[in-house]
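Only one protein chain is missing from this complex, and each of the others stays in its spot.
Chain nomenclature is as follows: A and B, assigned in order of appearance, with residue numbering initiated at 1 for each chain independently.
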Amino acid sequence: MPGEEGVWLFIGGDLILFTLLFAVFLHMRGEQLTVFTEGRAQLNQTWGLINTLLMLTSSWCVATAIQAARRHQVQVTVRCFGGALACGLGFWIVKCFEYSEKLSAGLTITTNDFFMLYFIYTGIHLVHVTIGMGVLTALIFYARSGDFGATKLRNLESGASFWHLVDLLWIVLFALLYLVGAP
Amino acid sequence: MRDLLLTRTTLIWVLLVGATLVSWELGHGVGFDSATSAGAAILIVTFVKVRFVVLDFMEIRGAPRWMRVIAEGWIVLCCALLIGLFLLAR
Partner (left out) sequence: MDKLSQYLARDVGIAKVLAYSGIALVISLIVAQGFLMGFIPPPSPSLSAEELAQIFIDRKIGIRIGTMIECIGFTFWGTWAISIVVCMRRMERGIPVLTYASIANAGGAWVFFLLMPITWAMIAFRPETMDPKFIQIMNDYVWFIFILSWPPFAVFMIFIATAIFRDHNVPTIYPRWVAFFNLWCAVLITPAALIEFVKTGPFAYDGLISFWFIYIVFFGWIVVMSFVTVKALNRVAAGAATTS
């Protein structure tokens, strides 16, 4: 098992919440098709795509870091976690641009149901990204001292799995908010 | 550097980026005439991506069988649920 059981309980639980959130989104979309289609048209697709690529790349970094840790390559491990952290930071910056674009266009959480869900869902995801970045920072310090025994590897895997969850959630959010619906 | 890049991880990343571009095109009118079919296709591609992240990045492929069963089960059920809700939209 990659990582320990407790972290999978956590991941599973988060997925239960998000599955619910995804279903709520599509249900509400079904009842207000015009609002949601128009809302989607106002989203910046480029930012969404860049964020997706950042997330995917950050996951590559984390997966590579774990491989390196298993081969006891301390420097590579630390640098890869650092790369993932940088991607997370990039994600945050893009989100800041995106949110300020929306806010200056007068679109807020109370504009309509589409934007309520857009801000809330991406907001909750951003909280996950922030927690993930904290975890990555902790993993960097943890990995620095080397000495990758079984417990250490397991803890690194646990942290890595959480980051992959963050990536996974964005993959679905990107599809639901940006891609799905009338082109 | 080379042995960092020539890995299965990189292959998975390439597949994920490719799938992202496919779903991007589908979301921008390429390939299907009806938005409904495009939407369903996007959701399927999305969960294919999710499956790669779960099996290869999260390493569930090599995890105990019960974990893999639950994971794949969730992927299928969630995908079906979301496609169902999407198609119900009038």
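Rule of thumb we're sticking to: a residue touches a chain if its C-beta (ideal position, glycine included) is under 8 Å from a C-beta of that chain, and two chains touch if they have at least 3 such contacts.
No experiment lies behind these values; they were computed from the predicted model shown.
Novice: Considering all chains of the complex, which shown ones does the missing chain contact?
Specialist: Visible chains that the missing one touches: A.
Novice: From the list A:M1, A:V35, A:A86 or A:I124, pick the residue that touches the absent chain.
Specialist: Of all options in A:M1, A:V35, A:A86 or A:I124, contact with the hidden chain holds for A:I124.
Novice: Tell me which of A:L9, A:A41, A:A105 or A:A138 is the one touching the absent chain.
Specialist: Answering carefully, the residue with contact to the hidden chain is A:L9.
Novice: Can you list, in ascending order, the subunit A residues touching the missing chain?
Specialist: The list for subunit A reads 4-7, 9-10, 13-14, 17, 20-21, 24, 28, 109-110, 113, 116, 120, 124, 127, 131.
One rule holds in what follows: only the chains that are shown with their structure count from here on.
Novice: Report the inter-centroid distance (CA atoms only) between subunit A and subunit B in whole Å.
Specialist: 15
Novice: Please name which positions on subunit B make contact with subunit A in the complex.
Specialist: Of all residues in subunit B, those touching subunit A are 4, 7, 9-10, 12-13, 16-17, 20, 23-24, 26-29, 35, 38-39, 42-43, 45-47, 49-50, 53-54, 56-60, 62-64, 67, 70, 74, 78, 81-82, 85-86, 88-90.
Novice: So in the complex, which bits of subunit A are touching subunit B?
Specialist: Contact set of subunit A toward subunit B: 1-2, 8, 12, 15, 19, 22-23, 26-27, 29-31, 33, 45, 49, 52-53, 56-57, 59-60, 62-64, 67-68, 76, 157, 161, 164-165, 167-168, 171-172, 174-176, 178-183.
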